[in-house]
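Yeah, one chain of the complex is gone here, protein chain that is, but the others are all in their spots.
Naming follows writing order (A, B, C, D and E), and every chain is counted from residue 1.
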C-alpha cells in the first residue's frame, strides 16, 4: 500500500472512465481555483484511494452513491456519481436498491433526494 | 415490489444472520420501549428493505458500513454492522478499502472513527 | 401498535390532507423511479408512522418542520412541510417560534434557511 | 419581540423548571470555562428564545427532543431534554411517537439512539 | 463579558463592514418574517458573539468559512462569508488553504463545494 507516483495522470485516467470528457473540465475548474490543487485533491481521492486494487470500481461507485445520498450535503456530486455508477456497470435495479436502503439509514428525505438524482441518471443513460 | 406479510419474523431471521443471538436482545430492548415498535421499525428496515432480492446481503452490509461511517452519528450501530459485514463474508481487506474510501467523501476524522470500529470487528472475528 | 394493512391508500389519504393534489404527483414521481417504491417508502412514512394515533397531525408537522430545518439537508421537503404545517393548522406565529428555536439547536444559518422556507409558505397561504 | 432585560436570571429560572437543581451545576460548569459565558449563551437559548410566549414549554421540549434526535450529534443533551420533556408534561406515549417519527426523517439508527435515551428518561421518571 | 446594550445597531454596524449595503436588505428580509427577529438573532450572532474583542474580525471570518464549508448545509451563507472574509482582509491565498483543509476534516465533496463558492468570491473581488 503506497501513494501513487503519478497522482494527477492516474486520477484523470480514472475520472475519464467515470465520465468521458470530465478530466478537462475538472482540471480547468481546479486550475482556476489554485494551480496544483487538482494534483493534491484528486490525486488523493481518485489515484491514491479509489484507484487502489482492493475493491473494483463498480463496487466503489455503489459505496460512493450510498455515502453521498446518506450525507445529503453534496447533491451535484451525487448526480455525478449516479451517472458514474451506471457507467461502471451498476444497474438501474441496483441503484433502486441502494436508494431504498438510504431511507433506512438516513431517512426518507435523503432517499427522496437520491431518487431525484437517480432519475436524472436513468434519463441520461437512456439518452445515450 | 411489496411489503413483507410477516415483517417481524422476517426481520428477526435476517438479524439472526447478521449477528447470531441478536434478535432476542433487540426484541427485548424495543419491547421495553414500546410493544410493537420492533415490528414497525425493524419490519421496515430488515424485512421490507434489507430483505429485498435486488442486492445480496454482503453488498448491503458494505453499503451500510460506508453510510454509517460517513454520517458519523451512530458509532454503536457502526460497530454492529462492521461485525455483521464480516459475518456476511466481507473480508478484512474489503473493510480496509471501504474505510479508506470514507476519508475521501466524509473526511479523515470519520475515517479514523471507522478504523476504531473496524479494529474491534477484526478482533471479534479473530477471536471466534 | 402494528403496520397498516393498506399502506399505500392510507399514505395517500394523509398526503392529500397535507397538500391537496400531491398524491398523484408523488405517485407518478415514485412510479417513474421504481414501481412499488411508493407503497414501501410512503407506506412506512405516512401510514405506519405519521398515521398513528398517539400524536395529532398538527403536532407531527411541527416536529417535522423542526427536524428538517435543524438537519438542513432537505430544503425542498422543508418547503413542503412548512406549507403542510400551515394546512394542518399550525399558525404563522407558531412557525416563527419553531424557526427561532432552530437557531438555538442547529445554529443561525439553519434558522436563516428555515426563514426563507417559512416566508414562501406564508406567501402561499396568503395567496389562497 | 425583544431581548430579555435579565437574561441570566430568566434563563436559570427556566432551566430550574426543566431540571430542578440544574442551574447551579450549569452555572459552575460555564464559569469554569469563561465567566459570563452563561449569560451570553444561556441568556440567548433559554431566556430570549425558549422563554418566549408564542409556544408553551411542553411543545418546545417536544421540538427540541425531535431536533436533537434527528441531528444525532449531542447525545447527552438529548438525554437532558428527554427528562426535561417529561418534566414539562410530555407523556411517555408522546415520546414514543416522537422517537418513531425520527426514524422517518433521520433514519433508523437515529431512532435507535433516541430509544436508548428515552428509556433512560422513562426509568428516571419512574424512579421519582 | 456581557451582552451588548444595543444589539441591533451594533449587529448592523458589523454586517455593514462585512458587506456594505447588506443591513437594509437583511433587516427587510427579517422584518417580513417577524418584526423583532433581526434584533434577536442578529443581535446574538453579530453583536454579542462576533462583535466581541477576543478575536479580530478577519480571523473570525476564516473560522466561519471553515465551519460553513465543513457542515455543507448552508451554501448561500458560505457564499456570503467567502466575500465577507475577503472584505476583512483574508487573502485569496489564505482562502485556498482553508478550502483545502476542509477536504481533510469534511471530505472532498465539501471541499469541492467550497471551491465553487470561493471562485465566485474571487470573481466578485476582482470585479471591484
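Here is the rule we use: a residue touches a chain if its C-beta (ideal position, glycine included) is under 8 Å from a C-beta of that chain, and two chains touch if they have at least 3 such contacts.
Predicted model only: the values in this text are computed from it and were never measured.
Which chains here would be touched by the one that got left out?
Hidden chain contacts in the full assembly come out as A, B, C, D, E.
If the hidden chain were put back, which of E:26, E:50 or E:84 would touch it?
Looking across E:26, E:50 or E:84, the contact with the absent chain belongs to E:50.
Looking at D:2, D:16, D:29 or D:123, which makes contact with the chain not pictured?
D:29
Can you name the residues of subunit D that touch the chain not displayed here?
Given the touch definition above, subunit D has residues 29-30, 32-34, 37, 40-41, 44-45, 68, 71, 73-74, 76-77 touching the missing chain.
Identify the residues of subunit B touching the omitted chain, counting contacts across the whole complex.
Counting only subunit B, the missing chain is touched by 71-73, 96, 99-100, 103, 108-113, 115, 118-119, 122.
For subunit E, which residues lie in contact with the unshown chain of the complex?
Touch with the absent chain occurs at residues 44-45, 49-50, 52, 54-55, 59-60, 62-64, 66-68, 70-71, 93-94, 96-98, 100-106.
Methods note: only the chains that are shown with their structure count from here on.
With a step meaning a move to a chain it touches, how many steps does the shortest path from subunit B to subunit D take?
Minimum number of steps from subunit B to subunit D: 1.
Looking only at residue numbers at the subunit A/subunit E interface, is the share used by both copies over half or under half? Answer same or different.
The interface is built from different residue numbers on each side, given that under half of them are used by both copies.
Which chain's mean C-alpha position is nearest the mean C-alpha position of the whole protein set?
Given all protein C-alpha atoms shown, the central chain works out to be C.
Distance-wise, how many Å sit between the C-alpha centres of subunit C and subunit D, to the nearest whole number?
Computed from C-alpha means, the inter-chain centre distance equals 23 Å.
Could you list the positions in subunit B whose residues touch two or more of the other chains?
In subunit B, residues 34, 37, 40, 44-45, 49, 68, 70-71, 103-106 touch at least two other chains, as defined above.
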